[in-house]
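Here the structure is laid out as C-alpha cells; the discussion comes afterwards.
With one protein chain removed, the remaining protein chains of the complex are shown where they sit.
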Amino acid sequence: MILTVMRHEWRLMRRSPVSWWAAGLLLAATAYALAGGLAWQQERADEAVAIAETGASMLAEQRASAAEDGGAVSQARTYAALPPGPLAAFSVGLADLLPKHAEISIWRRPDTLFGRYQLESPLSLLAGRFDLGFVVLYLLPLFILALSYDLLAAEREGGRLSLVLTQPLSLPGLLAAKLLARLVLLTAFLAVVAAAAALAGAVPALAWPRLIGWLAVAWLYGALWLAVCALVAAFARRSETCAATLAAIWLIAVLVIPGLLEAAVGTLRPVPSRLEYVTAMRAASSEASQASSELLAQYYHEHPELAANGEQGGFLPAYYASERDVERRLEPLLADFEQRLVSQQAWVERWRFASPAVLAQEALIELAGSSQRRHRQFQHDARAFLADWHAEMSPRIFLGQQLAPADYDGLPSFGFSEPAVSRQHFAGTVAGLTLPALLALVVAYRRLDRFEVAS
Amino acid sequence: MTTPSEPASAQTSPSLTSPGQTSPAETSPRAVAIIARKELVESLRDGRFRALAVSVLALLIAGLVAGSLETRQARQAIDSARAADHDTWVGQGPRNPHSAAHFGHYAFKPRPVLSALDRGVDAYLGRVVWLEAHWQDPFSLRPAEDRTALQRFGDLSAAFTLQVLAPLLVIFLGFAAFAGERERGTLRQLVSLGLEARTLALGKALGLGAALALVLVPAAILGVAVAVVTGGGAAASSWVDAALLVVVYSVYFAILLGLVLAVSASAKSARGALVVLLGFWMLSTLIVPRLVADAAEKRYPIPTPRAFYSAIAEDEARGMGDLGSRAERRQKLEQQVLAEHGVETLEALPVNFAGLSLQASEEHSNLVYDKHYGELWRLYLGQERAHLWGAALSPMLAVRALSMAVAGTDVARHRHFARAAESHRRELVKFLNDDMTYNAGDAAFGYLADEGLWRASPTFEYQPPGLGQVLGRQLPALAWLALWLVIALAVAVRAVGRLQPLPGVSS
Partner (left out) sequence: MLEARSLSKEFDGHPALTGLDLKVESGEVFCLLGANGAGKTTTIHLFLGFLTPTSGQALVAGTEVASDALAARRRLAYIPEQVQLYPSLTGLENLGYLTALGGRDDLSDAELRGFLERAGLQTEAASRRMSTYSKGMRQKVAIAVALAKGAEALLLDEPTSGLDPKATNELSNLLRELSQEGVAVLMATHDLFRAKEIGHRLGIMKQGRLLDVLDASAVDHGQLEQIYLDHMHD
C-alpha cells in the first residue's frame, strides 16, 4: 500500500515540470559547487605544499651557504603552512578568511607571525561561497519545500483527497508514504553527491568517517525540513497558506535567526577592541626599545651562562631582548583575545540549537575541517613552533654564535595536529536535528485526527 | 518610500486613454483612488502582511539602532587609537630617524557615518595599516576575523534587510494582485464594470505602494536620523548621503513592485505568480551574487600571498626595469653622488650618504609597490566591475554597489584611503631620511633625533572623496538601476495591457 503511494508520488513528480526544474537546478548547483570545491581544495593543497617547500628550500640554501662561515641566526627563516581540511571541497567555512600560513624567524612574535595574508577579495568574502555547504543549507531545503509544500492541501483543494481516502488508507498512512517517497529521493541525492565526490577524488583516504558524518548531517537536516512540511500540511487548510508558512519558516531559520544570533554574540560576547591592542602593542614596543639596553643587561643578569663569552651588547641581542619584553607584556592581552574568541564560539555552540541551519552549518564546517576551531588549532601549533624556534635560537643570539651546517638539521619542524571531531558536538547536532523532526511528526500525527478531508 | 508617481505620470497621459470613449472605462483619478484605497485596506487587513510588515520594520529598526551604536563606538575607538598612536610616536624618545621609520606608525581607517546603515565590504578589509620604512603593508585586523562562522549567513544590517528581506514583503504584498482576483472571479466582475485594466493596475500600484510606504517611510526617517546622530558634528554631508540612499532604495522597491505586478498580471494562477517571484528572489539575492563572485574571481584572479610577496621580493632584489640589482643600484648612486658633489670619497660628502642611500632604496621600492599593489588594485576594481555584470539578472547587485559607495564602505573607498595612507608613508619616510641625510653628519646610524623631529613630522589627515566623485565611479550601477526601472515599468504596462480577466487562460 505504502509502496503504491510512493510509486504514485514519484510518477506525479515525473509528470510535473516543477519537479524537473527543481531537480535540474539542484543537480546543476550541486555539480557546480562540487567542481568549485574541488578546484579550491586543489589550490589550497598546492599552496600549502608550496609554502612548506619554500620554507624548506630557504633553510636548505642557508645551510649550503653556511658551509664556510656558519649561517646567521637572524637569516634563518621558514614557514608553517596549514593543509586544507580533510573535506575542504565540501565547505569553505572560514578557511578563506583566516590565516593559513605563518612566518617563523627570530623577528616574529606570537602576535606577528601571521602577517601579509589578507589579500582575499573582499567582494568574494562578502558574497559568500557557492560550495556544497551552501547547496545543502540553503538550496536543499528550498528544493524539499518546492516538492513538499502541499503534501495534503493541494489534494484536498482539488477534491482528490476525499476520493483517495475512500480507499482503505488512513490519512497518517498516506502522509507517511508521501514523506517516505521524498526521503528516498533525498537519500538518493546525497548518495549521488557522495559518489561524485569520491570519484572526483575529493575525499582523502582517512576522511571517510568525516564524509559519512557530513552526509548524515545533511540527511538529517533535509529530513527535518520534510518533517516541518508534514507539520504544516497537518495544520494548514490551503496550499497557499502552506507555501507562505513554509517560506516564512525557511526565512526565519536560514536568514533571520542566524542574523540575530550573529548580532547577539557580538553584543553578549564582545571581542576586545583590536585597536586598543594596537595601542598597547605600540606603547610596549616604544617603552621596550627605549629601555633596550637595560633589558639586555637584565637578560644577561638572569642568564649568566649566556654572558660566557663576555661580549655583551650589539644591536641584535638588545633588539631581541626588547622584543621578548614586548612579547611578555602582550601575552595577557593575546590570551584574552584567545579566550574571548573561545567563549564566543562556545556561546554559538550553545545557541546553535535555535536554528537547524546554524546547527547544520556548525557541524558541516567542523566535519569539513574549515571551522574556526581548526584554524585556532593551527594558530596554536604555529605559535608553539615559533616558541621552539626561539628556544633554539635565543642562546645563539646572546652568545653571538652562528648556525653550523649540522645545526640546520636539528632545527624544530612544523607539524599540524589535525583536531578530531568532537563526538559530543556531533551527537548534539544529531540530537538537535532528530528530536525536533520527531516532535514535528508526532504533533502532525496527532493533529491529523482533526484534519478536514473535504473542503 | 516607493515612487508610485512613475506609473502615475505614464498612465494619466492622455495618449493612453482611448479618445471618444465616454464610458466609465476612462482612466479616472477617482476610480484609481478608489482601487488604491481598497488595495491598501485589504493589505492592512491581511494578517500575514501585517505580521511580515511588522517583522521587517522591527528588523530594520533593530539593524539601524545596532548599526548606529556600533558605528559610534567604532568611531570613538578609532579617535582614541589615533590619539594614542600619535602620543606614542611623539614620545618615542631620542632615536635614529631610520629606526623611527622602522617603528613607524599606524593609519586607522575612518568609519564613515553611514556605515551604520551599510557595512559593505568593511568587515572584510583591514582597519589599520602599519606605515613603516621599506614596506607597504597590507591592511590588517579585518573585523570578520573576530567573528564566528555565523557571519556567513549575513548580518541583518539595515542594508541587508532592505536588499534581501524587504523584497519578500513586496512579493507577498503583490503576487496575488491580479492573479488572485482572477482566480476568485472578481477580476471578471471588475472588468465587466467597464473598468480599464490600466486603471486597475494604477490603482493597485498606488495602493500597494502606500502599504509598502507604511513600513519603509518610518525606516527612511529613522535612517536619516541615525545618520545625523551617529555622525555627531559631521552630520551635514551625511544628511545628503542618507537622503540619496533613500532615493536609491525607493527606486529599488519601485522596480520590484513593477516586476511583481507584471508577473501577477501575466501568471496563470496566484500560486504560479508566487513561485516565479520567489524563484526570482532566490536567484537575485542568493545565487547570482555568489555566481558572479566566482566569475569575477576567475576573470581577475587575486594572487596568493606567497606569489604576491615573493614577486615583490624578486623585483626588489633584481631591480625594476634596467635599474640593476641592489648592489649595482647602490654603486651607481655612490658614483652619481660623488660626481654631483665633486668629491672622491663618501666621507668627504657634505651630506650623510646613508640617508641618501636609504631614500634611494625607498624610491626604488615605491616603484615596486606601485607595480604590484597597482596590479592588485586593478584586480580588485576589476572584480568590482565584474560584480555589476550580475546586475543584468539581479537589480540587488546594482543597489548594493550604490549603497556601499554612498555609505563609503566599498572597495573604491578603501583604495582611496589606502592610497592616501601610502603617500603619507612615503612622505613621512622621506622626511625622516632627509633628516638623516642633512643632520646626521658622520654619525649615520649613531645619530639620534629627538621629540622636536617627531613633532615636526608630517601628520596624516584623510579627506574622503566627495559625493560627486563617488557617484561618478558608480555610473554603471546607476545605469543598471535606471534600466531596470524602465524594464519593470515596461513589462508591467505590457502585462496589464494584455490582462486576461478569465481564470484558467494564460495571456
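Brief remarks on what is shown
As written, the chain order gives the labels A and B, with residue 1 at the start of each chain.
The rule is simple: contacts are C-beta pairs under 8 Å (C-beta built on N, C-alpha and C of every residue); 3 or more make two chains touch, one makes a residue touch a chain.
In this text the structure is predicted, and so the values were computed from the model without any measurement.
When the full complex is examined, the chain removed from view is found to touch A.
If you put the hidden chain back, the residue from A:Ser162, A:Ser343 or A:Ser413 that touches it is A:Ser162. Of the candidate positions A:Thr4, A:Gln298, A:Gln402 or A:Ser417, contact with the unshown chain belongs to A:Thr4. When the full complex is taken into account, the listed residue touching the unshown chain is A:Arg15, out of A:Arg15, A:His301 or A:Arg423. Where chain A meets the missing chain, the touching residues are 1, 4-5, 8, 11-12, 15-16, 158-160, 162-170, 452-454.
The criterion applied here is as follows: only the chains that are shown with their structure count from here on.
Centres computed as Cα averages put chain A at a distance of 27 Å from chain B.
By the touch criterion stated above, chain B contacts chain A in their complex at residues 48, 52, 55, 59, 62, 66, 70, 77-78, 80-81, 84-85, 88, 91-93, 95, 99, 103, 105-106, 108, 120-121, 124-128, 137-142, 144-156, 160, 164-165, 168, 172, 270-271, 274-275, 278, 282, 286-287, 289-294, 296-297, 302-306, 308-310, 376, 379-380, 383-384, 387, 411, 414. In the complex of the two chains, the chain A residues touching chain B come out as 18, 29, 36, 47, 50-51, 54, 93-94, 97-98, 101, 115-130, 134, 138-139, 142, 146, 239-240, 243-244, 247-248, 251, 254-256, 258-263, 265-267, 271, 273-276, 278-279, 282-283, 285-286, 289-290, 337, 341, 344-345, 348, 357-358, 361-362, 365, 371-372.
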